[in-house]
Structure formats: C-alpha cells, structure tokens
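Here the structure is laid out as structure tokens; the discussion comes afterwards.
Some chains omitted; the rest stay in position.
Labels run A and B following the written order; every chain starts at residue 1.
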Amino acid sequence: MNLHDTPAAQPVADPGLTIAGKTYASRLLVGTGKYRDFEETRAAVDASGTEIVTVTIRRVNIGQHANEPSLLDAVPPDRFTILPNTGGCYNAKDAVYTLQLARELLDGHPLCKLEVLGDEKTLFPNMPETLKAAETLVKDGFQVMVYCSDDPIQARILEDIGCVAVMPLASLIGSGMGILNPWNLSLIIEQARVPVIVDAGVGTASDAAIAMELGCDGVLMNTAIAGAREPIRMARAMRLAVEAGREAFLAGRIPRRFAASPSSPMAGRIA
Amino acid sequence: MTSLTIELNGAAHSMRQGETLHDLIDSLDLLGKRVAVAVNREVVPSPRWPKHILFPSDRVEVVVAIGGG
C-alpha cells in the first residue's frame, strides 16, 4: 500500500469567530497597553495574529509635540478592527460619553468594548452601572462587547439588552491568575447566543487554551503579553494556544476517568 | 480685540473672542490628526468645527486613541 496516495479524512476548518455580523479567522483579541513603544506594540500584534485590537481614549496632551507618531499609525484601522474601550471609567455616564467620542474618532464605527469598573483596587466590573450603560449604548446604535462578571444571569440580561458579545473576567485584570471559576464560565457558554470572550486574568498560554477548551469563542488579553519577559514570543505563544484550545474543543477530548487504560494491546504479550 | 478663557482638557486656556473650534484645533497643530472633540460633553463632528464659535468657560475635550487593554 502507498499511504501517500490515500490521505485520511482531514478535519473541517473552523469557520471562525463572528461578531456583529463580521467574521474573523483569529479568536485572539489583544490590548495595546504597557508596551515599551509602538514598534514593540506592532510586532506583538503581528505575532499574535489578531485582527481585533482594543485601544483606550484619553485627552490629548496639550502642548506636547503634535507630530510624534500615534498608536493608530502602528495599528492602522484599515488593517485591524479597532475596539475602543472605556478603561478607567467608574460610572455609566463617563463610559457612554467616552464611547461617543471614540465613535467620532473612528469615523462612526459602532463596535466598542464597554467596561465600567467597580473600584481601583480590584477593577472588578460594576454590574449595575454596566447594565445601565449597555442599555443606553445599544439604544444609541453601538455594537457593545461588554466586560462583565462571570454571573450567568446578568450575562443573559446583557444579551437580552442587545450586546453583541459578553466578556466575563477569568480573574482580576492584570492578575495572571487564569480562570478562577470555569464552572460559572461554562454556565454562561451553555446558554449564550452571542460570542463569549474571556476578558482579563489570563496569565499564560495554557490559560488561553483552557478557555477555548471550555467552549469560549475567543480570548482578550493585554498584560499577559505586554508584561512577559519576551512580549513578542508570548504573543506567538498565545496565538498557538488559542488555536490549540479551539482545535481540542472541536476534536472532542477523551473523558477524564481516574482509571488506567493501556495504550498497548494485551494480546501477543511476550512471557 | 478682547480674549476669553475656556477649559481645555481640564485646564484653563485663553483664546480670542469669536474664535471657532477649528481655530482652536488649528492652534494646537491637530488639524488632520485623528482626534475627537466635545464641547460641554457634546461631541462636535469636525465638519461643524469652522462654524462652532467658543464662548467663555466652554468645556472643551480633545481626545485621541492611546495604548490600553
């Protein structure tokens, strides 16, 4: 026989991640904070293979030289989907205002990441304010991807409000603790009709793989890459891990059973 | 020709009376740059800058996108 003439059935390719009607091949979303410079930012973004990059809106530094390079030169909107976020907002009012400015800044594109924080110590979401802001933004025509707690009931409420993706935290922003409660995350995934994207808390590659194996549609991270000793290498590790986890999810893992099962047949043993 | 003081990104900023948002952004060398502007927490699209005259104690916000997660 010649094995090369008879290729075994190859797996069907993953259709990709669809958010608000647009489909992305990559399931990894990355932030742009904490990098040494724009060059490192761009190199890490490229190594990660991401197509969606989140940015923060801040006041222009009046008086500083206006011709210095800007982030959007490094990650141009014509090559990446830019996802403005409300990092640093602690109430619905500020978050909504920030995203209205962001929409103007980005020529009216409506996709955004809403995060309303509860306090500076934990950066845990303030869910009542988050629900309020989501309602206002959806009414105003935004496509809202929302940072939230891992509460399955409030995740469903956010979906019912019309958010285009729910993004529960795996653990505290920047903590690198990984997925503290995979069980709640599973409850959210089971019921969700919009993409579920783990946002915050990923520390290393296996955390991202675990999120995908649980059935998440994507993972968003910033510190895990930008804070690594070698950010560009870690960006690549994350690209591989998200794909590995997704493939493993699709491949259907063996069950966990605390019992042994031999890999080698018993028949014909030498004795 | 008298001058007036507005609040620009949280700090006092003085301009000449009758100047527009366009004049302000120009004076900041930000024309053609990717910035968004709000006056008194109302976003003002760039096409309207030339006609938007600023008045004393207007609160002007000029923002850009920066690195963040």
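Just so we're on the same page, a residue touches a chain if its C-beta (ideal position, glycine included) is under 8 Å from a C-beta of that chain, and two chains touch if they have at least 3 such contacts.
Predicted model, so just to flag it, every value in this text is computed and none were measured.
Per chain type, the number of copies found in the complete complex of this structure file is summed up as A x4, B x4.
Convention: only the chains that are shown with their structure count from here on.
Spacing of subunit A relative to subunit B, judged by their CA centroids, is 34 angstrom.
Residues of subunit A that touch subunit B in their complex: 31-35, 41, 54-60, 62, 66-67, 70-72, 82, 84-85, 87, 97, 100-106, 173, 220-223, 226.
Only residues 8-11, 13, 28-30, 33-38, 41, 43, 45, 61-69 of subunit B touch subunit A when the two sit together in their complex.
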